[in-house]
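To start, the structure under review is shown below, and the notes come after it.
For this depiction, one protein chain was excluded, whereas all remaining protein chains were kept in their positions.
Lettered A and B in written order, each chain numbered from 1.
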Amino acid sequence: MPTPTENLARLKWTLPPPPEPKGSYAPAVRANHMVYVAGQGAFRGGEVLHPGLVERDVSIPQAQEAAQLATFQALSAVQSLIGTIDRIERIVRVQVFVASSPGFTQQHVVANGATEPLVAIFGEPGRPSRVAVGVPALPLNFPVEVELWAQLWAVPG
Amino acid sequence: MPTPTENLARLKWTLPPPPEPKGSYAPAVRANHMVYVAGQGAFRGGEVLHPGLVERDVSIPQAQEAAQLATFQALSAVQSLIGTIDRIERIVRVQVFVASSPGFTQQHVVANGATEPLVAIFGEPGRPSRVAVGVPALPLNFPVEVELWAQLWAVPG
Partner (left out) sequence: MPTPTENLARLKWTLPPPPEPKGSYAPAVRANHMVYVAGQGAFRGGEVLHPGLVERDVSIPQAQEAAQLATFQALSAVQSLIGTIDRIERIVRVQVFVASSPGFTQQHVVANGATEPLVAIFGEPGRPSRVAVGVPALPLNFPVEVELWAQLWAVPG
């Protein structure tokens, strides 16, 4: 079975640099075998990717692209903390906040932009429990914010 | 002391069928002794129960009814994963998102629709830590989305 790193290469995906916190918090915190990554909004070339509200300013495919990039930033934060994403046993939970125009109710479709790539990279252990909700606004005008928790393999003695 | 299953029967409540994911995620994920259930919106007869914004479209009692049914769907997801809700030691955390009209600030009252039944079923171990907030819109126009985490009894050796 290919490793997550091998799957990334096969899919021609590369992880972005690890995110830098925009405030007084840590990019990721480990407690026991769980890594909790801080909420991510997508940056490309130092700029917020597709700023604004989904539907009014941002299309669903653009929001899915932002959700995927935010998810990759989260994986990069895990990699930065523990060395490699191949130590991830399971993606346990993903929470997706979608900055939404009034009346927009397809947040679950946007959230697939975060979770479908996880299944492609990690297989069924990449399929997380998920929360997807609309919000009126996000920090820095992000269209999507993604939080991810990863469970690590216990290291053999 | 009656079991959770016996309490359900005494209260004449039945759990709905386990929820089917509306996207690329798992209904529930277990990590160690914790089960993390994906955010639930209430369905009845295949339709969203009481769609819309609370206060403008949906009354508080209707929203509480949706919160209760979403909570029962979450318990059904736990049951589907581990066989019986009697293996639940503690409801650890419930997060309730309430699709809210502008100015509606009674989300905590709506959230009681999720958590009061848990205390009725599990006793004091059913009283969780809780988050309740308003949001402008939820997937599929749900009025309420409920996320639930359950800690399981350690199985004796």
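Everything that follows uses one rule, which is that a residue touches a chain if its C-beta (ideal position, glycine included) is under 8 Å from a C-beta of that chain, and two chains touch if they have at least 3 such contacts.
Note that the structure is predicted; figures quoted are calculated from it, not measured.
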Of the residues listed, B:Val94, B:Ile121 or B:Val144, which one is in contact with the missing chain? B:Val94
On chain B, where is the contact patch with the chain that was removed from view? 33-34, 90, 92-94, 100, 102-109, 111-112, 115-116, 118-119, 127-136, 151
Pick out the residues on chain A that sit against the missing chain. 21-29, 31-32, 36-39, 95, 97, 99, 135-141, 145, 147
